[in-house]
Structures are given as C-alpha cells and as structure tokens.
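Pasting a structure below so you can have a look.
What you see is the complex with one protein chain gone and the rest in place.
Up next is chain A:
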C-alpha cells in the first residue's frame, strides 16, 4: 500500500506523527527554560519565578542585535550574545536580590522573585514598547523538508536536536568538571560544601548565571519562530513549572523527559482537533493547558517528588519560626467594633464621599479573599498560589446560578459558595499531601485548569466574554443594600476564621505547621485538619468571588487569572502573615493603591513589584508587624 493510500485511510496517523516531531522542537524550548530552573532550585532551593523573564529578555536582546550584522554571523552571534547578556544579568540579579533572601521563608522567596518578574516585564515595556517585535529568520534554514506528506520547517528540526545536545553538554559538565561536581554536591547538602571551604556565594552566583544564560539562549532561539512580546515570560514560566515538577526538582534528565512528555501531550491534543465526548464537543487544541496540568497532577499524585525527583532535604537554615497568634485584647475588640460601625455608616455620609462605598466594597471583597487565604497560609502554613480558583468557582457558580438557572440572589450566592467548597474538597484531597513549593505549584496548576476550563466552556461560562447582566434582587439591588450585605458577609467570614483559629482545630493546624511529625506523633490527624482548612479557605474565598460577581454585575476569565492569586498573597504579606488583622490591613492598602496610584500609570507592575520587594526586604512582618513593633516601642519596652 502506498503511503498516500495509507494516509487517505488513516488521516490521523500522519497528523499525529507530524505533530510528534513538532513536539520534540517544543520540548527543546521547554527544556532550555526548565533545565536552568531546575539547577537553580537544586542548589539554592529557590523557585525562580523570574526565570521566564530571562527567556523573554533573551528573545528581545536577540531580535535587537541580529539585524545589526547581516547573514548567519548576525543571527547566531545574536543568539550567543543574548545568552551571554542573560548570564550577566542573572549574576547581577543573584547578587543584588537573591542573596538577601536565601534564609527567608519560602513564601517570601517565591514572592520576591515574582516581584522581579513584574519589574523586568515593565523594564521591557519601557525599553522595547508594547508592540510585538519580529526577528529575522535563520539564514540557510528557512526551507522545509517533506515528511509524511507535509512540510516540516528545517529550523524546527534543528530545534528538536538542540534539546538533546544541550542535555548531553550539561550532563558532561555535571559529571566531568569541578563546577558540575560542586553543583551536584550543593544540590544534596550546600552547608557541607561550605564546610569544605568552598565559597557558597560564588557558586550560587555562577549557578544562577548559568541557568539564566540557558534560558536566554532558549529565548533567543525562538527569534525565527515567534515575535518578542511581553506575554511570554508568564506563559513559558507556567510550562516550565510543569516540566520541572513532573521531572523532579533538581533533575536534569527528569526535566528533559518531562519536557518531551508535556510537549507530546500538547502535540497530541493539537493533532486530535475537535472531539466529542458524551455529546459535548471539545476543541482539544484549545485544551492543551488543561492536558498539561492534568499530566502534572497525575504525576504528583503517583510520585509526589516527580519522575526523577527525591525528597528535598530540608535546607539547614530554616526560616524564622512564626510568633504565636494572640487573641484580641479589649482595646482590639473595641477598635474592631468601631471600624465595623464606621464602615456601615459610609454610604450615609453624603455626596462628598460618594466614591467611598464603591472603593470600600472592593476593599471588603479583597479583605474576605485575603483573610481566607491567610487562614491557609498563617495557621495552616500552606501557601497557595492558586487561591484565584476558589474565587473563580464562587464567582462563576454564583453568576451561572443567577443568570442561566434564574435562581434568586441568596440561593445563587449559596450555590456559588457550594461550588467553591466542592472544588476545594476535591483539590484539597490531593494537595494536602504536599508541602512547600510543591504545594504552591499544584495549587497554581489547579487554578490554571479552572481558568482554562472557564475560558473554553462557552455554553456555561460564556468563554472569553464571561457572564454578564447579573442583577441582584431587592433589597440588594441598591448600591447601599449590596454594600451592607457584603459588609455583613465579610464580617461574619472574618469572625468565623478568628473563631476557628482559636479553636482546637486551629491549635491542631498550628501544631502541624510547626512540626508535622511531632503533631502526627501526638495524635493530631494532620492531613485531615489540612484538608478541612483547605475547604474552609476555599469556601470563604468562593464567597468573596460571589460578592465580586454581584458587585461588578459580571465575571470574566481575566478576573480569576493568576494575577488574583498573587494579589491575595501580596495582601497577606503586606498586612503581615503573623497576625489575623494583617490580611485585612493588606487588602485595604493594596486595593486602595490599585484603585488610585496604579490605575494612573502604565508601569503598575513595576510598582507592585517594588512594593513586594520593599515588604520582603524592609518589613517582613508587614504592616501589622510594623505597628506591633511601634506599639512595643511606645510602651517603652
């Protein structure tokens, strides 16, 4: 049988084969980002959220330099120069920023590097502007090769080969050179490396520079395939996370294997096109994100440390131990009541303050969202990077019930909360088995799945437009009515969280946070308590989402993206993790900032990033911590 006849009978087979080869090209790119991320994590124990930024900048630098010299020299010279520049930038970033946070708690490290991502993104906006920039095509490699009845670009074949080549080179460096042995030794026990007289700081700088250079190299290689734009830092970061986690943090071959796995799953989805399951048609090519994160979830459930990962030995310097929470004093209770009364009076202050209730409603929703996240982070010790999922499930649940199902306001709100609770129960059953960065990444992944399902499932969620025309019934249809209802819900939620934090449940959670092993030994069902905490946080986060849907009259995918998860984390951190009042202060501060200063500038990302860095470096206790310090000084102690 001729190939043509075969292809006519089985149209899917050549499509699959073609996509598989394409998948190897994508796998190389993924690997180049993930390899550096993985090595850096192995040695420094820092998950570098800004790693995608080196990839993006590498591409920008390459498209800027390549046209300066014509021909292959210009193209390949630009690629190498981009890698070199990113290596230098990586070293600079390590010395100025990372060096200060190696001993900080994990959460601060994640947020500080995320702040870097924001600042670098705005720096790129400043230097290169908002327009996409097209690079030149690779000289001599612009043709294509006929394969399986299709044409495969030569450049993609080269890319497919570069992954294994870099893997081999890295393997040789790691096994045959002193630098490589140092990396392997430090990945296992960096303290012992210092004991042998090796300058850790220098090693860390070198490792970070190496990782950044490889990412920059990967970005620069994209020059012939996609234009430089400001979205690729976050985009590639999500993919690289999945790859590193699936492969096992710190393992290079794991990273390559996982890159191939993920890229092939994506390629398969693309090749399948639109398929129908139980009468509902799914466009698989748009579901690649979900597929990728599903792979990650499955691997993490089966092998919590990834394909080639091992349990991460604890960093020998632990972050500071959390101070115990204290119940409110009489003055504290009194101020709480005064603040609530003041907030309740806001709508009645007259025209001069007409904007105040609008702003205050935003603050209330943010406060409930941040407080629910804090319950998980503070007493629970689990930093979720995907709290936007709860918010989204609550918001979409409410909006769907109110518009499509036509339920009344209160029932719709309850429906939304129930959806969020259910989602939390489901994810929680998996997530509470993990800790630290793995927990952070799984929650981030789940939030991406929710986001992408919402984005795809047009019949129910309205796709990219979202759901709108959401009008609450009386008495919530007036601005005042809705505001007072939101105030009541938020106050009730915050009081519930307080009550729980000081109940045996809360004490058990804190005991588990401080030492899971000791808590387990003294009969505390750690996993169960964490699961319940996850559900509590998810339920109240969902309530915040429901309020949001009613407050805006609509809900769109943008409102539940990764940005909301990060906002929540920043609020908690800004206010102070170690105090129950902290998230409320942080929510108020960040929301007011966003509604005023950040709205006025194109560079709000850099502002937010600067704010995060300021908190991490200068006020690790947040606003609440700072106030407590002042109060103690005032009391003359």
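Quick notes
Note that contacts are C-beta pairs under 8 Å (C-beta built on N, C-alpha and C of every residue); 3 or more make two chains touch, one makes a residue touch a chain; residues count from 1.
Criterion: contacts and distances are computed from a predicted model.
Here one chain is missing from view; checked against "Formate-dependent nitrite reductase, membrane component NrfD", "Polyamine-transporting ATPase", "ABC transporter ATP-binding protein" or "Phenylacetate-CoA oxygenase subunit PaaJ", UniProt names that protein "ABC transporter ATP-binding protein". For the options A:199, A:354 or A:411, the residue in contact with the chain missing from this view is A:199. Summary of contacts with the chain left out: across A:96, A:168, A:188 or A:480, the touching residue is A:188.
Although one chain is not drawn, its touching partners on chain A can still be listed: residues 178, 181-182, 184-185, 187-189, 191-200, 316, 318, 320-321.
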